[in-house]
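Since the structure comes first, as structure tokens, the remarks are kept for the end.
Every protein chain except one is present and positioned as in the full complex.
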Amino acid sequence: MSDRVAITGDIELPDEHVDEATEDRVASLWGDAWRALIRKPIFVISALLILIMMVMAVFPGLFTSKDPRSCPLSEALQTPSAEHWFGTDVQGCDYYARTIYGARVSITIGLIVTTFALTIALVGGSISGYYGGIVDTLIARVTDMWFAIPTILGGIVILALFQNRGVAQVSLVLIVLGWPTMLRLVRSSVISVKETEYVDSARALGATDFRIITRHILPNSLAPVIVYATITVGVVIAAEAALSFLNVGLQLPAISWGLMISTAQNRILTSPHLLFFPGAVLSITVFSFILMGDALRDALDPKLR
Amino acid sequence: MTQVPLQTRDLVAGKPAVPGAPLLSVENIHVEFRLDFGTVKAVNGLTYHVNERETVAILGESGSGKSVSAQAVMGIIDSPPGFVTDGSVKFRGVELLTMAEKERRQVRGERIAMIFQDALTALNPVFTVGWQIGEMFREHHGSTKKEGLDAAVELMDRVKIPLARDRVNSYPHEFSGGMRQRVMIAMALALDPDVLIADEPTTALDVTVQAQIMQLLSDLQEETGMGLILITHDLGVVAEVADRVVVMYAGDSVEKGEISDVYHNPAHPYTMGLMDSMPRHDVQKDRLNPIKGSPPDLMAIPAGCAFNPRCPYAQDICRVEKPHLHELGEAGRVSACHFVEEVRDARNRSGSRL
Partner (left out) sequence: MGRYLTRRVLQFIPVFLGATLLIFIMVWIIPGDPIRALAGDRAMPESVRAALTEEYNLDKPAWQQYWLYISGVFQGDFGTDFRGRPVSELMGQRIPITARLAILAFGFEVIIGIAAGIVAGVRKGNYLDNLVLTSTLVVIAIPIFVLGFLAQLLLGVQFPIFPVAGIREGWFSYLLPALVLGSVSLAYIARLTRAALVENLRADYVRTATSKGLSRLRVVGVHTLRNSMIPVVTFLAIDLGALMGGAIITETIFNIPGIGRAVFEGVQRQEGTVVVGIVTFLVFIYLIANLVVDVLYAVLDPRIRYE
């Protein structure tokens, strides 16, 4: 701060006050939201479930001592038992271990895609919303074009062309197709905050555009974006599973819930457990993120409170 | 305009009107809203009446229960959470509160109509104004679409909307604020109601337009002989058009009387406060005196006189016993203050005004 004063001769004190006011307002919004959240069972439950899934993704060994890739064919297609909690698959792999290990790719892809799409959206959306004019028009039109390609359809076309599809390829395609919705959201949120008086006052006091965007606008427009991003994690996980199910996502020997369901589909009459367990865990994971987003929305939207 | 024959005026939703009864009388009405975090007592015992050709102003701050009491008369309170817990609303002597909803609907809009503060939000944005006015005839009289539209044009002419025939198929957002309020009035007057309740009809408008709308309302009243209930916080509006005034505080009336009496010789510390906080062109004042403190929390109305925490004259009894309305010398003049005489004397002695 102090060197900036020396260079620009800005009036230090009032600017700082405006910043503090913004920080107080943002802090109280999140503080109120937090107090409202921890009293909501829906939030607590979804947060717990997400935590479990995260731990499962990072330390699958905590949940099972079995190796998901040790598959004695002699034990193929067993139904759930004390030895194999979720039974075994067509190659004799322990299905419980595979289900546990499957969390890793789902969570990884969900987080990677959301983080990158969010970054693109925050940068593009702030610039578009804050500056308006020709920059805005340009970004908006490009967004429209991408937005016109539905995720699953676009995903099929692009991924069908890849010979080798791993986490990186699937993530890349979902990022490429996923950012437009989020950018639109950031843009409209930024525009609504831009018009407020505290931004005007910061501008009147000579704050730089970068400072106004990062210190005043983004913190205040983040709430709806956070809600949407949380839900997006769940949506991305479901999209990965759907693509893998359609044979354009991850490939064996990767362990993924979508792949497990895809492999199971020919045996749903004889071995329904092959469908049930990955399906249930996948649904619970997606459900947790959507539920969490819902709880966040209720807590962060002052209008509803 | 189809004039309703006189004899049907003597029937209220099929029930015979009581001869000699006031046009509309509200007695000891109580309304509360039961919310998650407590019960809001919005109206607490309000009593007033209005006669034909008469304008009664209900005056109060926001949150004083004036709008809620009007909605109770119309029977349009959202329930739950709102409930009318006690009291009586009689139209030509016929009780409305105990009526079946179906009968009540025959009174609502047809005999008692209401206009609202902000005509932009009070009119439906997705239907043309002609359609919305005509709906009154289609729904209440079974008119055809064409008849409804013709009647709408006639009404729009009557409320002095220029080029009514051309504008009947326009949407509310295509009108100016003043014109929209005229549309609202046209719609309310469609079925020639006996009583019109105007809830802050000019608050959202520019000052010049305000005067036009008030003039229109008083002209229309002259024409039709309807009773007009004017809900407002604007003392200026009250002074110009009202015959009588009911001053409300915390959901009940604190003072009632002829307009000139109340205006020139207020008989309640709250009314005095209102007068002193208003800029007036007829009196030279060095500065305005706002009422100290804030309006009461309707979830925890103070014991005794609701105004006591803000009252410069409050004594011990004011904090314990709710003062009843007692009659003063003038016609129809009542005040709910334990110390009317003392307060008036003190005020006159200090010569703080007039």
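Going in written order, the chains are labelled A and B, and every chain counts its residues from 1.
The rule is short, and it goes like this: contacts are C-beta pairs under 8 Å (C-beta built on N, C-alpha and C of every residue); 3 or more make two chains touch, one makes a residue touch a chain.
Everything numeric in this text was worked out from a predicted model, so none of it was measured.
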Message = So one chain is hidden, and I want to know which residue out of B:E139, B:E154, B:D192 or B:E330 touches that hidden chain in the complete assembly.
response = B:E139
Ask   = Touching the left-out chain: which of A:V170, A:A238, A:A254 or A:A299?
value = A:A238
Message = Applying the definition given at the start, please give the residues of chain A touching the unseen chain.
response = 141-142, 144-146, 148-154, 156-158, 160-161, 163, 234, 238, 241-242, 245-248, 261, 265, 268-269, 272, 275, 279-280, 282-283, 286-287, 290-291, 294
Note = For chain B, residues touching the missing partner are 71, 74, 76, 101, 105-110, 113-114, 116, 118, 121-127, 135-136, 139-140, 171, 173-174, 184, 187
